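Structure, as structure tokens:
Note that one protein chain of the assembly has been removed; the remaining protein chains are unaltered in position.
Let's turn to subunit A:
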Amino acid sequence: MSTEFESETEQSKTVLQIEEATVRFCGDSGDGMQLAGTQLTNTSALAGNDVATFPDFPAEIRAPRGTLAGVSGFQVHFASTDIFTPGETVDALVAMNPAALKTNVADLKAGGVLIANADAFDKKSLDQAGYAENPLEDDSLASYQMFKVPMTDLTRRAVDGLDLSQKEADRCRNFFAMGLAFWMYGRSLDPTLRFIEAKFKKLPAIAEANRRALTAGRNYGETTDAFVSSYKVDKAKLPAGKYRNMTGNQALAWGLMTAAKLSKKDLFLGSYPITPASDILHELSRYKNFGVRTFQAEDEIAAVCSAIGAAYSGHMALTTSSGPGIALKGEAMGLAVMLELPLLVVDVQRGGPSTGLPTKTEQSDLLQVMFGRNGECPMPVIAARSPADCFEVAIEAWRVAARFMTPVMILSDGYLANGSEPWRIVNFDDLEPISIKHPEGPVEGKPFMAYERDEMLARPWAIPGTPGLMHRVGGLEKQDGTGNVSYDPKNHQHMTDTRAQKVRNVAKLIGDQEVMGEPSGDLLVLSWGGPYGSCRTAVTKLQAEGHKVSHAHLRWLNPFPANLGEILGSFKKVLIPELNMGQLSLLIRNQYMVDAVSLNKVQGKPFHVTEIIEKAKTLLP
């Protein structure tokens, strides 16, 4: 049935060559906008474009239909060049109803393509969105190329005769919208047809309806006179290799599994569901044949505690959460610091405080993960910069945790977790193994010293079941060397200093900070985490304009790379853009006495490149 559409058909209309495009689907949550966006992303990636995405959805599973609060959107940026962000303004907006139009149209470029499902612009829906008049019928959208498409009616007609309820028929509208977008950008239907085949294997009628709706959308673009041209985006000149598309959460899960294998360990995850971290739990749960044990605990505290138990027992142990969950895990993380056990704690940040904006992104847990524990309780902190980077970050974090016998904090955020980009597939054998040695028994009859330290100040990881190494760990202060409980004042000072020095020693392993651009100049843009792409793009543009601007992006937040102070001192000014109210700035100003300037935003959305350029220009001579 589907084969007749499998090859790309010849386009009979004008095809305009473009370098990049940003497309956003928006509609009710439940309209399948995330699916539409994901399909366009994968298809574009398979066509060889570089892609970056930004899913944006409400915290409610199904907000009342047609309301402004219930609008769900998915933005895809694809290009023939190397790109770092999901795009700023939108070239093409597909709006499934008035509420979606109202909340998204401001991001559409002047002259951009607006495709509206005209059938959804009835009196009730217009009222719900707060439109007094139908915007499709007055002149309010005159600055856009508007296409009024009766998608509901066309979809119903496409699936006619399949014995579907009207509700089922209407649920295929997103495939119609996809088909139309695929036509507009010259995309093959094949990957989505394959997806339909696999996803709806047990529902042949639904599969057929979606196939028909998808092809009807494509055919509509091709045949109707309304559309006079489509667009073509060439393959991107990415480094040679084999690629696949990955979201941050998937890349993190796979990176963790890879780290486990590199260190010849089985992975244990103790976790409690929380947005936007849950997908890591879901992903890892699928790979039991990789020796992955997942434990959905009764709460966040049990999640981290079970992971610490797993670490003590000799496993590669992990807990995943988001800000509110990390707050609950604080006490147990302090114990892990005292026990000096390797443990990974993943914080996929979201808007706070408290429950905050569960589905929106923010970078405001940095100070929490640096300081949110009782006592002097330092932990190494590493942050991913893009969805695919989560893979490497996971491996590096475990390398440090195992080498230094310390819990390590991994920071991601909602934007990285749900966003996706091409990942260049690695060969497992090309990766550097992670060597872990457990003491095998007592040395020459000497009593085992559980807190004896090596040159990096790491203690031995002796595991239960090993004869002769029986020892007890716990949260009471330990005497250095023996690990016995100690209230000795000098020992407490010594152990506090030692734990701090151990974390500082991580700098010896992580290498120097790199700078994109000249090593000195008028302005250094210093960033961490998700804003990498916006900062990188902004700095590249400023450099192209001839400004003496460079970019340094931090992967390790604790400790900072050894040469960071020197870099900061080589620029007249330092700008730190952050999706928080100035948390890295506070750390940098404190540690390096640098008068860094902050660019802060907490709106649940990533930076626009233009926001960074504008701010940077105020600091340039």
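Here is the rule we go by: a residue touches a chain if its C-beta (ideal position, glycine included) is under 8 Å from a C-beta of that chain, and two chains touch if they have at least 3 such contacts; residues count from 1.
Keep in mind that, in the parts below, contacts and distances are computed from a predicted model.
K.L.:
One chain of this complex is not shown here; going by its UniProt record, which of these names is it: "2-oxoglutarate oxidoreductase subunit KorB", "Ferredoxin-type protein NapG", "Peptidase M75 family protein" or "Hydrogenase maturation factor"?
P.N.:
Matching the unshown chain against "2-oxoglutarate oxidoreductase subunit KorB", "Ferredoxin-type protein NapG", "Peptidase M75 family protein" or "Hydrogenase maturation factor" yields "2-oxoglutarate oxidoreductase subunit KorB".
K.L.:
Considering the complete complex, identify which of A:464, A:481, A:519 or A:569 is in touch with the unshown chain.
P.N.:
Of the listed residues, the one touching the omitted chain is A:464.
K.L.:
Among A:297, A:366, A:457 or A:538, single out the residue that touches the unshown chain.
P.N.:
Residue touching the chain left out of view: A:297.
K.L.:
Please identify which residue in A:143, A:313 or A:435 touches the non-displayed chain.
P.N.:
Residue touching the absent chain, from the options given: A:313.
K.L.:
Which residue, A:69, A:485 or A:593, contacts the hidden chain when the whole complex is considered?
P.N.:
Residue touching the chain left out of view: A:485.
K.L.:
Across the whole complex, list the residues on subunit A that are touched by the chain not included here.
P.N.:
Contacting residues on subunit A, toward the hidden partner: 42, 45-48, 191, 194, 235-245, 254, 257-258, 261, 266, 268, 270, 287-293, 295, 297-299, 301-303, 305-315, 317, 331-332, 335, 339, 425-428, 464-476, 484-485.
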